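Only one protein chain is missing; all other protein chains are in place.
== subunit A ==
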Amino acid sequence: MPTINVDKYRLFEELGEQFTPDTFQQLCFEFGIELDKDTEEDETRPKDQAPELAIEIPANRYDMLCFEGIAMYLNIFRGKQTTPNFKLLDIPEDKMQKITVSPETEKVRPYVAGAILRNLKFTPERYESFIGLQDKLHQNLARQRTLVSIGTHDLDTIQGPFTYEALAPKDINFVPLNQTKKMNGQELMEFYESDKHLGRYLHIIRDKPVYPVIFDANKTVCSLPPIINSDHSKITLDTKNVFIEITATDQTKLDIVCNIMVAMFSKYCDEPFTIEPVKIVSEHNGTTRVTPSLHTRVMDVEVDYLNQCCGLQESPESLCKLLGKMAYTAVPDKEDAKLIKVSVPPTRADVLHACDVMEDVAIAYGYNNLPRTSPNQASTIGKPLMINKVSDIVRNECAMAGWIEVMPLILCSHEENFEWLNRVDDGQTAVKLANPKSVEYQVVRTSLLPGLLKTLRENKSVRLPLKITEVADIALKDETKERKARNERHFAAAFYGKTSGFEVVHGLLDRILSMLRVSFVTHEEDLHGKSIDYKVAENPSEEKGNGYFIKEIDEPTFFQGRAAAIYLRLGGETRRIGEFGVLHPTVLEKFDLRYPVSVLEVNLEVFL
């Protein structure tokens, strides 16, 4: 959520009330913004700085990203003012300022909008807020200027009609804002490369064949969006007439930004809330129009819907009154008593659907004042997941057998998952991350072992032997699945002590499988060297009976002669479900373990 800093006492003055910390906190809570900080009592605040409030704004309320917006909506909410009637200065289209768009802009940043604020009075505070709003819009809705960027100019230093063009970088020459040296597009990229503030925007256009540029009638560069304005047309405290040009790759967000910019600052014009429009001539992509749109959308909203969702029984008139507190203008529909006509002001870009209006009814009424009702409508029946039931059996049995449950992380490094376990990545197993912030998070584990071994490593000071278990998911690549991967529930254990604990881990396996109603199938050889299965021999009907057996394996993860694969026979089908063994000393070394370790890992999905 964006945070806006406002001068505490200027805001209270604008709200016409001296709040206590508690009453202001309460107002924020009810309205749905958050008072993050009040620097009044902050001892680190410089003496010459007025106390500030840091207010967190919901991420979709772009119209509250400045002092003017916060003050306006809180005043409307408290019934101290009504929503201003934002309007366009009535001038014929042929007398309007124009921005003519060249088709070349399609290659880099196709959309533009413009507006003019006439006879505006800046003060240092207003000026700061004006710059601040642009900055906050750039960061949030405009996604770091990739979608939209704003340029503002002293109209008295330039002359319309304007053009929006796209030229090769070396063909654009101007003195950037607050610089003294003229530079072309290419030089400008180099110049700002290491600039802390602007450097991060260069990538948006750097490698494009053409850069976007706004020219005035005399071919004076106004700006090079989305990087920087020209020094020539810069705004000062003395600026009277402000020309706003906004360029974008997203037309919806362009219009939202344009409406918000002019709505918030037209208040300081000689004729408040009146904006001079700009005609955009853009024949090639069919977006010739007059901006800003300042379009007030009218929605038909069902009275029953509002009342039922909120659990209220308010009249249409009363609902309209509530909506007035949230900056709407709403009236009961004259023809249909079931509807109200809700006018959404051009600044409320967050309102998409009747549910947004419904929420505002609830906020205006007060969430905590809404009548409480029984939450029970239909009765439903609780039900656990079978895999979690199986897991809980294993977890509890392990704990009863004296093992400690651990919960390591699911993400790990590639090395921990493969190389350190003497395992080879065949490229078909592990899910790999594209953008981890650290090597600790390179892959989704395909085995529970790395987490267990790291847990042992971090617990060397605990009295030996350590006996730990985990029952949790791993993930595997799986091309047959829609998401190309699937989870698998595993059970693993590790024993760390002065002796290997191999038979302890073996015993845990026997115990857990017997608790899962699977018995051990004894394999011994008969006189002819043929393997016989006593259980089957004694009871031929169990030939395909369920059971498990183990078979020695030679795998590099384990110490030779001390490892076995676990096979499960269920419904006549036999499959390997896991393995256990003493870890190879080279594995121990990688995980920085000084004593022998025996481990066990079993797939639990097969028991479903």
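The rule we apply is simple: contacts are C-beta pairs under 8 Å (C-beta built on N, C-alpha and C of every residue); 3 or more make two chains touch, one makes a residue touch a chain; residues count from 1.
We take it that contacts and distances are computed from a predicted model.
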{"item": "UniProt protein name of the chain not shown, from \"RNA polymerase I-specific transcription initiation factor RRN3\", \"Phenylalanine--tRNA ligase alpha subunit\", \"Small ribosomal subunit protein mS26\" or \"Nucleoporin 43\"", "value": "\"Phenylalanine--tRNA ligase alpha subunit\""}
{"item": "Residue among A:237, A:409 or A:424 that touches the chain left out of view", "value": "A:409"}
{"item": "Contacting the left-out chain in the complete assembly, out of A:145, A:279, A:325 or A:454", "value": "A:454"}
{"item": "Touch criterion as defined above, residue of A:45, A:170, A:203 or A:432 at the omitted chain", "value": "A:432"}
{"item": "Selected from A:46, A:92 or A:371 as touching the chain missing from the view", "value": "A:371"}
{"item": "Subunit A, residues in touch with the chain not shown (by the definition above)", "value": "1, 29-32, 34, 58-61, 140, 143, 147, 250-253, 297, 308-311, 350, 352-356, 358-359, 362-363, 367-368, 370-375, 377-385, 387-388, 392, 395-396, 398-411, 427, 430-438, 441, 444, 451, 454-455, 457-459, 462, 466-468, 473, 475, 477, 479, 481-487, 489"}
